[in-house]
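Only one protein chain is missing; all other protein chains are in place.
Should a chain be cited, it is by its letter among A, B, C, D, E and F, assigned in written order, with residues numbered from 1 in that chain.
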């Protein structure tokens, strides 16, 4: 009976149609009862994000931020630091929010106490982790504010922007650093800080010890003498707890000569590489 | 143009379905003990995924989103059955070697995933390219695995003895454990390859 | 034989270096640096000012919170400075510096000898509270707090800890041998203060002479003297109590919650002095030992004497010291300089050359299980160290009992891979700060 | 009875689905990172596999075979399974909403997975007839396969949890090492080879 | 991209409409498959027949026709004209992994003429050696009594086991022996 | 008992419960099998009044949930097999039709187990994951 081709074809079609109908019904009912429609915007936003999963936005990962920024009207669209302005703009556009400006940042290690400059108080043998070493009398360096050099920050960076130099201090690769701040959180001394990439000068020290003590502990220390502050025509430098702080905003806005740099007796304040070459030299010429 | 190339090429290395996404692994292990079966399976999948992407892309405006998935499954299953019928008729030996694993093509996550995430949102030609690229990546991975396993495990390629009779082949490679281990190292190799590529690309962008 | 506790290790004890040397009283130093806080709990506030003249035994810092302990001048002289000074535990702490006037005079308010039995409970508690007693066993817990539990705690047993399980140290041993009567008297006072009739003195059986001496001294008092199997950390309160009473201190609780109070023998002796003679805690017995000290000694030293003075008194170094340890080798702290004072909790100073300390590099855990076997707290130290290494501190606390570690060091001692387990654990604990026991 | 037991052991251990037949690997590698999740997943797979095989057996033997439409089985099975799983989901949601909220998600994951499709195909190939015994064999085969899958999944995840602490070379971390471990599991399971040949 | 989203979001439909959507898909699929089946099925059947015939022919080259034996559904008679050249018997003894499917050609006087293994899942390089001439040739001409496996190299009468694959050797030998015995029973019974 | 804390985003609120999307399902991120991304939406207790779009931490009790998985996936299956066996044995002892007994036994026990699951679920309601903290 089934050898009749036409008949056979009809059987096939009928069987499949029946099956399709039955399953279609089940599925349709299920669909009504089960599905949670998700907002397709979320995926689109996620596509935009750089997928660094660094957590700079304060969320568990890029996907979490995408979700939050779409669903929650209070979440700002410019939280993704690695994404810079472009991403912020794109996200604002998609979500219909207005983006504040994103100031690009870069990590700055506020310590120049390399092996040859900083005094060592004791020999440390133990777990090679800054946090753990910090618990034993704040680590082997005489300066208790200085970098311990075990590189906890290096392992915290998701972008491979940090490396431990031969001098025992971490070096930031400006090309790779996104300013996400993960290293800042990892450092037990809190001596890494995020700085606007446009900043001109930086203080390479975190010591709050009094001048004499600081100098005894490390020849590269900021001794809080205030020469830089006195010599800054724009009042951008301020001394607090025996340590110089530079207000990057004032510098960026006003300064083109960085007089402070030359005045520091210990060299604790220095110009950023780019600045030195382009601006100072331009001025000199 | 560049865009189209990107759509096609991502499936080959950077999003290789087997070695990177780790999807549709079963055939990657089960039928790769020789190059010829790997190739057949690879081509079948390429055929199915390309055709299905076309079908999905063509029908994307008619299909109710609520039955999207079942309809795609129906489409895939139809194409697979077609492929099976053809193989059965014209290459019964190969069909026998691939066995039920051919039927499993229906549930390969990669096919459904491409339909869902690409073809259902894009025009026909890009969809075809996407599917074709993924298929090529799949085939490439399959053939690589098959070649390694066949070469070391039997001393031959495509059934042709390459290594002389002095080669006392370790069966490990053609057996299940060897398959897993070979793929494990291939996955690692692809990963470091991809990483190097990415880094190079980043450097180029930075420069 | 008593049933022993789970775990523990048997390090070589090195006691013979100094155990049979009788306690020598070190002359009062020229200058003492007395931290105002030598106990856990809120720090005391100085009651003297720079330039004041003080006498031995005079109160120089106090605080009235229940968990704090008063601090007294240990020599007579002039207050030279009140400022932050390096200390042995913390980086720096507030201390009163006294320059000696060479007279070593007692403060006038030190009363004459008293009979403790005639004192009412309130009087007794008041006396104890003012004597600046801090546990000499190392935990720096204010003793008066332990001795003044109210009846709601249902304290039924007093345990006196003479185990001294740390290698090298003999301070408690010497006290038991030389101040036997003080210990007996102190025990009686403590029993009265607590209102208990059951008291057990536990001593490790590697000190048979002390066991003998104490047994004899306590004869007829109803106080038992028990020889405990020698095993580190026998002296740790939790283990000590478990062995002697069979009770376990539940997680997050203290000994008092199971009706037991434990006191170190030295603390008991000091208690006797404080109540009977009215002298506050201004000196203690310490052991100075190790292979790099010229003359190992057991010394009675004033609180606030610097490590440097003590080392000098013992003839300086006989060879280059590699590590100087405040306390025993298992739980003591390596110091970064000798410019720190002896405080109430310092039981010994060890001067060790590089031959005496471990140097091995750490290597990955080989899962040998020795640490698990050794851990008296029932933890899996290998996992704690690995989790800490991987930054998974939260997990260590939640699933692996991190906070139950007593930091005894048995695990790190026994580990063939020389893993620095205790340091890892401490680091994890610091990362879990703020998470007390649930 | 004996043949059921042998079939069960064979499917679960000797010819373990994952380790010797390479099935369900996507889930095997995807969901074996945490032990608890994989135990739940193992149970879900076992349940879905057994029930859907029973259904597939019915449809195959009652509809497809009599009509000579065996070649449609792939299409029919896959639709059958997909909709059955959907139905199951609804059913569980109605029956036990709290439990559904905890474990419901796993069901969808399984719906289109090759291991669930393979068992009905295998049963069809084995030609267990349209009899109660045939039904029994199909069901036991599916049950054994599910248990075997769960077993492999549980072993794998307990090992992978441990691997979190190992110093695996960077490129091998994640999927790479998971494959190598699977290879060794499979090597170990060869110990059962030749024990039962079904 | 987003226009597609909108299009989909707009489509609100009842249960029946959704179900119909799938039904239509199934019907289309059914039509396609029906057509494909009609084209390919005869080819497949044809190929299968040819393959079967080829297998028989290779096994018994001398035969010109093969006739199924009534009542003995695993047996075929190979004839050259009218003379019976051989009986070909299908066997499937259990090997190391699973059944080893084979065809055995037996002469009417109960001697093994030839055999072939049509399908097996034995271990490559071990069990699969059973389909190599070195092993197969041993069987030719053997009668039922010498169809036993030996591991003794001195024993020239019986079948030498494949090293490392005794189980497969035994299975194959058992299959051949069963075929010979069946043929004997069949011819003897006639 | 193990308590595991997970992070998620509130999608919908409904009285004292809320639908929360758990962090990108790490358990199955590699598998493309699950269609769409609505798969890991959980219903949780919302006693602290979290709003849509907020990120929350919620606690899942692991062991409890394994028991739950057993209840819904394994128990009915076991009941089914046991029912088939018992039904067969019972009917053959009563010299009734064994196949009928098997089918009936399976059906009956399966239904019973479903009831049991339903009952157990009530208890589990309190074991619904609970939002413990709003974090943004």
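Everything below uses one rule, namely that contacts are C-beta pairs under 8 Å (C-beta built on N, C-alpha and C of every residue); 3 or more make two chains touch, one makes a residue touch a chain.
Basically, contacts and distances are computed from a predicted model.
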Chain not present in the shown complex, as UniProt names it (candidates "Dihydroxyacetone kinase", "Ion-translocating oxidoreductase complex subunit D", "Pyruvate dehydrogenase E1 component alpha subunit" or "ABC transporter ATP-binding protein"): "Ion-translocating oxidoreductase complex subunit D"
Visible contact partners (per top-of-document touch definition) of the missing chain: A, B, C, D, E
Among C:48, C:147, C:213 or C:377, the residue in touch with the chain that has been omitted: C:377
Among C:80, C:139, C:249 or C:294, the residue in touch with the chain that has been omitted: C:249
Given C:59, C:159, C:311 or C:330, the one touching the chain that is not displayed: C:330
Absent-chain interface as seen on subunit E, which is shown: 94, 96, 123, 126, 151-154, 163-167, 170-171, 174
Residue numbers in subunit C that touch the chain omitted from display: 6, 9, 11-12, 167, 238, 242, 248-251, 253, 320-325, 329-337, 350, 352, 356-358, 360, 363-370, 372-373, 375-380, 382-383, 399-401, 404, 407, 409, 412-418, 420, 422-423, 426
Contact footprint on subunit D, counting only the chain that is left out: 35, 154-155, 158-159, 161-163, 165-169, 172, 177, 180-181, 184-185, 187-195, 197
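Rule of thumb we're sticking to: only the chains that are shown with their structure count from here on.
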Distance-maximising chain from subunit B - centres being C-alpha averages: C
Most distant chain from subunit D by Cα centroid: C
Distance between the centres, which are taken as Cα means, of subunit D and subunit A, whole angstrom: 45
Distance between chain centroids, defined by C-alpha means - subunit A, subunit B (Å): 39
Length of the line joining the C-alpha centres of subunit C and subunit E, rounded to whole Å: 85
Subunit D, residues touching no fewer than two other chains: 26, 29-30, 71-72, 75, 79, 82-83, 112-113, 175
Residues on subunit A engaged by subunit B in the complex (per definition of touch): 20, 23-24, 27-28, 31, 35, 175
Complex contacts: residues of subunit D adjacent to subunit F: 26-27, 29-31, 33-34, 36-37, 39-40, 43-44, 46-47, 50-51, 92, 95-103, 105, 108-113, 132, 136, 139, 143, 175
Partner subunit D, residues of subunit E touching it in the complex: 26, 29, 33, 37, 94-98, 167
